[in-house]
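One structure, pasted below without further comment.
With one protein chain removed, the remaining protein chains of the complex are shown where they sit.
Chains: A, B, C, D and E, in written order; residue numbering restarts at 1 for each.
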Amino acid sequence: MTNENKKIETRKTNSLFFDVLIEKFFLIVGLTSLFILFTIMVFLIKEGIPLFKTVGVSDFIFGKEWYPTSDNPRFGIFPLILSSLYITIIASLIAIPLSLSVAIYISELAGSTVKEIVKPLIEIIASIPSVIIGFFGMVVVAPFLIEHFDVDSGLNLFNASLMLSFMVIPTIASISEDAISSVPMSLKEASYALGANRWETIIHIVIPASLSGIWTAIILGISRIIGETMIVLMVAGGATIIPSSLFDPVRPLTSNIAAEMAEAAVGGVHYRALFAIGIMLFILTFIFNLIADYLSNKYKFKMN
Amino acid sequence: MKRKSELIQMTGFFLIRTGTFIVIAFLFLMLGYIFTKGISAISWGFLTEMPRNEMTKGGILPAIVGTFYLMIGASLISIPVGIITAIYLTEYAKSPKVVKIIRLGINNLAGVPSVVFGLFGLSLFVIFLEFGTSILAGSLTLGLLNLPVIIRSTEEALHVVPGTYREASLSLGATKWQTIYKIIIPNALPGIMTGIMLSLGRAAGETAPVMFTAAAFYTPDLPVSVFNEVMALPYHIYVMATAGTHIQATRHLQYGTAIVLISLVLTLNMAGLILRYRFRKKMK
Amino acid sequence: MNDKIIVKDVSFFYGNNQAIKDINLSAEQNSVLALIGPSGCGKSTFLRCINRMNDIIPATRMTGEILIDQDSIYSPKYDVTTLRRRVGMVFQKSNPFPKSIFDNIAYGLKINGVKDKYEIENTVEKSLKSTALWDEVKDRLNKSAMGLSGGQQQRLCIARTIAVQPEVILMDEPASALDPISTQKIEELIQELKKNYTIIIVTHNMQQAARVSDYTAFFYMGELIEINKTEKIFTKPDKIMTENYITGKFG
Amino acid sequence: MNDKIIVKDVSFFYGNNQAIKDINLSAEQNSVLALIGPSGCGKSTFLRCINRMNDIIPATRMTGEILIDQDSIYSPKYDVTTLRRRVGMVFQKSNPFPKSIFDNIAYGLKINGVKDKYEIENTVEKSLKSTALWDEVKDRLNKSAMGLSGGQQQRLCIARTIAVQPEVILMDEPASALDPISTQKIEELIQELKKNYTIIIVTHNMQQAARVSDYTAFFYMGELIEINKTEKIFTKPDKIMTENYITGKFG
Amino acid sequence: MLTHLEMDLEQIKIKIFRMADYAMEAVTSSVSALKNSDTVLAEFIVKNDEEINRLEIEIDDECIKFLVTRQPAASDLRFILAMLKINTDLERIADLASNIAKETIRINGAPLIKPLIDIPRMSEIAVKMINTAFISITEKNVEKAKSVIEMDREIDELNTQIYRELFTYMGESSKNISQSLSLINVAKSLERVGDHTKNIAERAVYYIQGEEIRHQKPKV
Partner (left out) sequence: MLTHLEMDLEQIKIKIFRMADYAMEAVTSSVSALKNSDTVLAEFIVKNDEEINRLEIEIDDECIKFLVTRQPAASDLRFILAMLKINTDLERIADLASNIAKETIRINGAPLIKPLIDIPRMSEIAVKMINTAFISITEKNVEKAKSVIEMDREIDELNTQIYRELFTYMGESSKNISQSLSLINVAKSLERVGDHTKNIAERAVYYIQGEEIRHQKPKV
């Protein structure tokens, strides 16, 4: 006994020192993300802020004309902002109900086999690169719109919104579905046990109980819509006008950056203006993410 | 009274089923369309040859290779940093405040639009650090872009490992690192792998950041150094579909490239999903 | 005889796995029947047959007949939501809805078509009083039910159940997740409730069965080994299996 | 006196919240000490002070002193991993590692530097035998431990603990998640183990405390109200608070 | 508000007190029947013993039920255990009273050989002992319980005294033998009532303070 004891007793004191070392190292690496976020801000500001030496802030934001390369360049991004706004609203209006249908379907209606098929399918959509969706919008949806809706160009506000909504549906659906499925079975059973049917249970118990999770999903979805570049670049049409119809071509903020970066001279005013748009996007999505973060924390708290 | 609620229930279920059907139908429509249109373009040569005749003929080898380089480059950054960050957050960080701040940073990093990442990569790596438009700059940008994906899925995987395992291991006299290394990481491994797969898929499909930092419309040769420009599949599709001189003539090549890209991304994701599915099942 | 519930030849299958086998028993009106037996012996399954809660589990099958007040509850013309209102259920883990205390109780009324605000308020108060919870919560009816302690939550769940005026209350280990003091309160409550309801309770705790019930049924491997007056079961059971289980000489 | 563990003026704080207050007690070698008291009274917290398991919870603080074999375990020169090997712990929910049965037990040996294969095999067998598990699992040592039943898992966890030759075993409600039969087996096991170990067990179940322990300590709101011979506590406690708790006349 | 547990305990207490009342009543009446040569009353007492037997079984059952359902500990357990044994003692006391009544029946109205003074005195003390023992239970008063044990001495002494007296009587005339034997028997019975009451008091002490005081002083 004592003999064996000794064997166990001769342990590795150096492993303790190793432990401390590892912890320190991990801390430093752990701070990388913060450092990156900070660096992004620094570089966006460094490249973008000097714009405002030549262009006033309100001219920039509320200016209705965007002629970066003309002899008398004007850098008003108001049409771009409105384009982004409209696209976001319309895409959300399409995406949210569909996503919630999918989420409720998967978590509440589908049998286990169907569920095991549909859920991966939705996750497949999530992984399809946006350039593919944009490509599809260009080569299939646009001609379809021209043919059936009597519009001049199939690349327009509506097409972009449609494609964007298709892109975010999996995001919203799967986060909402997580929230809905994490409503404990016991709550549903309690509701059934009181004589409620499935629909009443879904509407009165399940959805309210998962509401903040669903909100998180929606906010994150919207944030993704605002930030998406390739789809709008390919199917929004690219006109810097203030849209007046669903089928007007538009140019949202992101696609503007992507479209013009190549031709903007490094360090020039145009270049800085594009970075300034980047700053706007950064701030905008930052705010949305804070909201989503807040909501999901609140949600976590509730479920405990 | 009960009749009425049954009626409401039927209507509600009908709407939900319809919505789901629309979404699924759209997916099949899209994939089906692209595959039927593009399958004829796929051949061994398409995958292994250099493009010819201003890219109206030949294959897409450089784009495939470029995408692989970018994926690998991005992983070299994001995997170690991501996993270590996740381990730090779940296992080491003591102060809830620090965790909260770091996690907030990660969430926001995840929310930064990819085009903004592109801008950042452009200004920092391409211009400031003078890497030029290159594999290096692109990989770094994609790596940072992917960091939150890896961190989150690793964190999730670590969280799923029951706290009781930690306690059990510690209570047997294990040190913290022994516990992490011998108990926690092995148990979380499938979950971590999931994150890696998903992030690879994402790296392969991202266009906007690559566009600014790494991608060339056309390179005659395969890259030989990390400071070379490369072609990349998504950018290739975009350019051919919007900016080429022979947009209509190369349609079937565009479809073909789309199929290759989709297959690549879906394979990676599928692998990730299967791993995750197994992992979750095991953890239950 | 005043048998509220009569169970005839009931078997239940999860897929091909038979969880309970040819159960025959009856439960007297205004009495407490306790179901005891080792884990996995089918107590919960049997309980959930009585309000057809097993209906919601796919790939399951029941044979036999259950009568409540002489009506066969599995007959096609028996409405399952009506059944569940008449046969309330309280679960092992307290599961209040993440709503206010008031709404938790009002919910059952609303889905059962009660619209009159005054009536709802009245019933909420009555139910909370009969679960001895009123004094503890009357000043915070609009606060979330999640803020209550475990024992209070469980009593709220009982209040929620009796608000829809069931006749039978099924309880599946209602106190097993509670501390002794809360457990005691629940047991006291069961004693009170039996004046107005017929109660069937599943419990792992034999002493609890002994304390609260009038009749005890001992299940083993899906079979009903013995049902008898509780006192009889605990001092002089008829079956040797019961004796062994009761005295802890099992296995 | 042969006091294995001596606790002096121990207080413990979660942030500003004092969970236990000035606890003084001692535990005799080769005896079972049961900690009882209502939920949240600090039993688990106290238990986890003894193997410094609370160290891993951030923002906590302990004052006072705990001596094991006259050594102050909170002194800076006392290695915490050595302490935890000497003071084993078994948790409420059985938590075997998702490894084979063999590896579950071998793990503790390996991390403690035992490399000899023969020695490891030997110890695994011995530990499984002393938890009466050997016969049940000897043919499936390389199968996953997750395939064992709840009670077997819990005994495996005990085997895993004793494999590293602790002197003290702490148990935090080791049987509360088990059915009565498995519970009984664990209780029998505790009776056997006390021949070689000093055991401290937290339990909600007063009868369990009465059955397995030699001494019982009653905690209330973070304070140690009474510690005494178990028989004394359960027939004639000194403190009226203990009496009330034991007889269920609380609150 | 009483909990169900307390109500159950109260129920048992009420019954055992009723039983004590019966026992005291039986002792008093049996001696007064003897004194007044009241054969009818004596017969009634013998008959009534059945009622007490019924009550004994009832109390035992309730105690057992309480043990099974309540798993009592500490004072509750001591209470139940004390009641279980006190119950037996009370039944025995009632039996002894009925023995006394049977002697009365045997004497069958024959004139008493001497005026009864000490025997009623014994029965008074016995009843007082029972009463005090039960008061000690209600009041949880150990001193009172212990005083019962003291009183038993008096009864024992009176018994010895009566025995001597009647022994003398018997020697004086063989006519006296039969009745003397009866009276010795009665006195002996009362002495045993005292013994049982002493037991009750000892059990009361156990209930109240959880201490065993039986056999601390050697028994008489």
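To be clear about the criterion, contacts are C-beta pairs under 8 Å (C-beta built on N, C-alpha and C of every residue); 3 or more make two chains touch, one makes a residue touch a chain.
Computed from a predicted model, the values in this text were never measured in an experiment.
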item	value
Residue among E:L41, E:L81 or E:I135 that touches the chain left out of view	E:L81
Candidate in contact with the missing chain, chosen from E:I16, E:L67 or E:I200	E:L67
Absent-chain contact - pick from E:L9, E:L34, E:I149 or E:M170	E:M170
Subunit C residues that touch the omitted chain in the full complex	206-207, 210, 234-237, 242-243, 246-249
Absent-chain interface as seen on subunit E, which is shown	49-50, 53-54, 56-57, 60-61, 64, 67-68, 71, 73, 77, 81, 84-85, 88, 95, 167, 170-171, 174, 177-178, 181, 184, 188, 212, 214-215, 218-219
Touch list for subunit D against the chain that is not drawn	184, 187-188, 191, 207, 210-211, 230-231, 234-235
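By definition in this document, only the chains that are shown with their structure count from here on.
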item	value
B-D against A-B, pair bridged by the larger set of C-beta contacts	A-B
Chain whose Cα centroid lies at the greatest distance from that of subunit A	E
Turn needed to bring subunit C onto subunit D - CA fit, degrees, nearest 5	180
Between subunit A and subunit E, centroid-to-centroid distance (C-alpha), Å	90
Set of subunit D residues in contact with two or more other chains	81-82, 85, 112, 164, 206-207, 248
Numbers and ranges of subunit A residues touching at least 2 other chains	16, 197, 200
